[in-house]
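A protein chain is absent from this complex, but the other protein chains hold their places.
Letters A and B mark the chains in the order given here, with residues in each chain numbered from 1 onward.
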Amino acid sequence: MATVTTEGTVGLGLRRVSASKAPDQNIKKSDQLAILVDISSCIGCKACEAACAQWHDLKPPLHTEEKLFTGYQSGPGLAPNLFMYMRFQEVEMDKGLVWAITKYQCMHCADPGCLKACPSPGAIIQYTNGIVDFDHSKCIGCKFCLSGCPFDVPRYDANNKPWKCNFCVDRVSNGLEPMCVKTCPTNALHFGTKEEMLIRANKLLEGLKKRGFDKAAVYDPPGVGGTGYIYLLPHGDKPEIYGLPKEASISPLVSLWKGPVKLIGSIVLWGTLLGAFLQLILFGPIKVGKKEKKEG
Amino acid sequence: MTNGWNDIKNADLVLVMGGNPAENHPCGFKWAIKARQERGAKIICVDPRFNRTAAVSDIFLQIRPGSDLAFMGGLINYVIQNKKYNEEYIKHFTNAPYIVKDTYSFDPATGLFSGYDPEKRKYDQSLWGYELDEKGMAKKDMTLTHPRCVFQLMKEFYSRYTPEVVEKLTGIPKEKFLEVAKLIAETGAPDKSMTHLYALGWTHHSFGVQLIGSMAILQLLLGNIGVPGGGVNALRGHSNVQGMTDLAGEGRFLPGYLKPPKASEQTLKDHIDANTPKAVDLSMNYWSNYGKFYVSLLKAWFGNAATPENEFAYHYLPKIDKVIAMDEILDRMYRGKMEGMVSIGMNILASNPNVKKISEGLAKLKWLVVMDPFETEMANFWKYVQDPSKVQTEVFLLPSAIFAEKEGSYTNSGRVIKWKYKAAEPPGDAKDEFWVAGQLWNRIKSLYQKEGGKFPDPILNLTWNFKNPYYPTAEEVLHEMNGYALADITDEKGNVVVKKGERVPGFAVLKDDGTTACGMWLYSGVFPQSGNRAKSTDLSDPSGLGVYAGYGYSWPANRRILYNRASADPSGKPWSPKKKYIWWNEAEGKWVGHDVPDIKPDLTPDYGPFIMLPEGRGRLFAAQLVDGPFPEHYEPFESPVENILHPKTPHNPVVKVYKSDLDLLGTPDKFPYVATTYRVVEHFHYWTKHIYGTSALVPKMFIELPEELAKELGIKAGDIVRVSTARGSAEGYALPTKRIKPLVINGKKVYTVGIPIHWGNEGVVKGALANMITPFVWDPNSQTPEFKGFLCKVEKVKA
Partner (left out) sequence: MELTRRSFLKIGGISAGSALIAGLGFDPKPAMARVQGLKISNAKAVKSICPYCSVSCGVIIYTLTDGAMNVKPRVVHVEGNPDDPVNRGTLCPKGATLKDFINAPNRLKKPLYRPAGAKEWKEISWEEALDRIAKLIKDTRDKTFIERDEKGQLVNRCESIAWVVGSTIGNEEGYLWVKMGVALGLVARETQARI
């Protein structure tokens, strides 16, 4: 994760900060950024997956255990040391076989459920360019960000710190494109402003329709206010074959606490913190069991 | 490649057959995607598996491994029967009008061409030539109606390949075949072009060269050779496979596709006469310069010891009767006929067929030197036997530097020579091959100086003109490859064009009188006196066709598309404004265009565009191939079905059959399924399993099999299964898939099993060596093993 400091005048503008009032939007401005994933040109080569790990100096999991076989997929899914991975699924459709291969990572929602769920001030921030980032120095390891995430993204290290794609905010803020986009060999990944990416997506969509993909669609789920990653899906009526939720939205429970629950919060607070403290002392940190998926 | 990577974007149709570029050349495949995005090109993928190229193709056809020639025969037949060929093109640019001698014949019943000797398993190829007139020119019938003209012979030959026969042999339904044939045939229009992309999926057959020949025929018929977005494009394998092929890594060549002398060619004159073809038509016949290139090579290698009096030290070159290629090396090794082996960056144990035979062969060597960045299976072969103390081979494993740790050039498969700079030092005591060559050569030389020995002359006189002979630099070597003048070189008018001691501007100035030295004529021009053009990085592309003339240097003479004169019609006008590339400028009397013309600039349009051939015309009929002048369908050596075209000659009749106790072939009763080996994009050969990042992407060896077959055998995803053949077995994780369907071949259900190759005994991740199971069967023209299409059985080992 990027080391973030929220002081000084040099840096990216902030749009939202977890558990905090909205930053002043009149100071900095920037374009909303987006990555377009054109599934119709994606060969599933995992160059993005590899490049992501290399840029972020990650040591991705090496699954040699005999009981776990995930075929073409590098493993069962995201991990604290794997910010993105390629999902593979074989689906028989009316017009024949489809090998649905999807780049999967944090979607950088415009309305980020993780940030909304986060109780720790400043642990999750959303820059004015739309990138959603974590600040581990302010994270208390409660894992609520996962509960808030409609895409099941953050993964936790041994100290309960969450990890995920940060849109290569270090590269982007230094004038470079995200590593995955730069690496993609078949031009399936595009990077630019959200506006530009939508224009490009719609142009490519026209081409797909001409090629007979009449159900093709752009995936930019409104339930989360749109996303920083948008997808061009050849079979847009069935986003689930690509492992994308048909209706992505933040759980209503997450927004609940902003209202009436807030009043009773302080009563619960000390009990919760005490409980968490005792848990840590007596049993160590809570571990979340990884969901295992077997996909071809 | 005839055309090059960037040119793929100019195609109207991309036919991927015999390769899987999305997986094996992803960064080159982007230009196919570009062609679709920007020109609406269609991508067609014909493969035994729905692979990652198929995943983004417009049309995918699943073909039975080893039946590709039937499909190609069907396409050729379709194009001829429906008159979709470019008639002007074939009349003027191919040998279609040539009259073939009446000693040529083909018997469809036996599947044999005339002149077959079953004892020697050889053809008498001299029976297949053209009829020549009194001047030695090929007789032609420009109406293409003579019953023995190439066109008519071809038409008759391929008439057997009807859509019904294609379906019976390949498993591709007739309607699907016709849908694709129609699209392909449409590219015969002058304003359209189809590019063909292939790699080892076509070469790895006992008829690999014939397959490529069949595509050359199809592309010539459609007029797709020499035009932007066309060509027959070998995507090839390793980073510098093109360079090492050009440089004669293979013993059947000397650098630049010159030939090593035969024993029968006792004098230099014998050799040059035998290898300098005589034009049989209006042709530049560029190989008529063979002698100039040859003498320049001898001067580059043997310097002052090469004199006109001693035939430029011609006798220093070893003379061969028989090419000892990999198949022969491995077989001789197994028969105990090899004493030593030096292997620089190869892992022959893992990458060749029939690992057991190779392993036993290595154990019979007296000594083995392996240079590699990693501990390879080949170097460790003695560890895998029960009792290593019985292996008497002395083995050296030398740590090598890798690409980033040394300077020099690579030639990509688009023939572009590019420079790389040194970025890091090798780890520990690892050394680069310049240093090792310098150190080793000086030691060998001084041993011969001190002790004498057998025929020391070529060793003692080999030029080694490097500032530090123990550590040559890349540019010093490139200087010798490019060539330099040993005396002032003058043109016809007597003007000095190259001063003595300067590097030559290109191969056109090379001489056969000993006044030029050139170690690699084909690359001559890469390093002229003005500087190293492999380093050039000019990104201008004025035509917008992806012709980056200032980026790197493309052999020959910086041409980006070969045979590009054929992009204009016989009179020299572009076939279509859309495909304008090289054309004849009448006013100036020369060829001009977007690329370096692949013909002498002032040679009139009546000369043929295929300048390296004595015909000057592309060959639809190639008497030079040892297994027949027209490509014919033969079954792989292990096949689940009979050859319905000619059951008596099921296989390629001239393939050498090895007969040692380990050269076993299976039959369908015991081994009912067709197997094919291949690569995945995340790995490279047996190399990336040593590397963490790539190993994590696909850590486990797996076996792909149709879901239907898995069900029959009670196999689930993740079970450990064993694939066995007559040679051995390999285990891996089962991956039942919808992407390989059972096929119906002439009424019989046939299953295909897929085996990726990347694992072995050493590395970050380990797994079975796929080549435990592959057959020791080789293409007779190119000596490439038959990895695609052999017989296996599958069983569950562990759930």
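Basically, contacts are C-beta pairs under 8 Å (C-beta built on N, C-alpha and C of every residue); 3 or more make two chains touch, one makes a residue touch a chain.
For clarity, every value in this text was computed on a predicted model and none was experimentally measured.
Undergrad: Which shown chains does the hidden chain touch?
TA: Computed over the complete complex, the missing chain touches A, B.
Undergrad: Looking at the whole complex, which of A:I35, A:A79, A:C142 or A:A217 touches the chain that is not displayed?
TA: If we include the chain that is not displayed, A:C142 is the one touching it.
Undergrad: Which listed residue (B:H683, B:R722 or B:K788) would be found touching the missing chain in the intact complex?
TA: Spelled out, the listed residue whose C-beta touches the missing chain is B:H683.
Undergrad: Identify the residue among B:P173, B:P190, B:P399 or B:P742 that touches the chain left out of the display.
TA: B:P399
Undergrad: Which is it among B:E38, B:D273 or B:E339 that touches the chain not included here?
TA: Result: among the candidates, B:E339 touches the missing chain.
Undergrad: List the chain A residues touching the unshown chain?
TA: Considering the whole complex, chain A reaches the absent chain at 2-14, 17, 19-24, 27-28, 45-47, 49-51, 53-55, 57, 117-122, 125, 127, 133, 140, 142-144, 146-148, 152, 169-171, 173-174, 176, 179, 182-187, 251, 253-254, 256-258, 261-270, 272-273, 276, 288-289.
Note that only the chains that are shown with their structure count from here on.
Undergrad: Using the average of all C-alpha atoms in each chain as its centre, how far is it in Å between chain A and chain B?
TA: Measuring from centre to centre gives 45 Å for this pair.
Undergrad: Provide the residue numbers of chain B that touch chain A in the complex, in ascending order.
TA: Those in contact with chain A are residues 22-23, 26-27, 29-30, 33-34, 37, 40, 50, 52-56, 58, 60, 680-682, 692-700, 702, 717-718, 733, 735-739, 764-765.
Undergrad: How about chain A: which of its residues touch chain B in the complex?
TA: Residues of chain A touching chain B: 40-47, 49-50, 53-54, 59-64, 67-69, 71-72, 74, 90, 92, 96-97, 99, 101, 185-188, 204, 207, 210-211, 294, 296.
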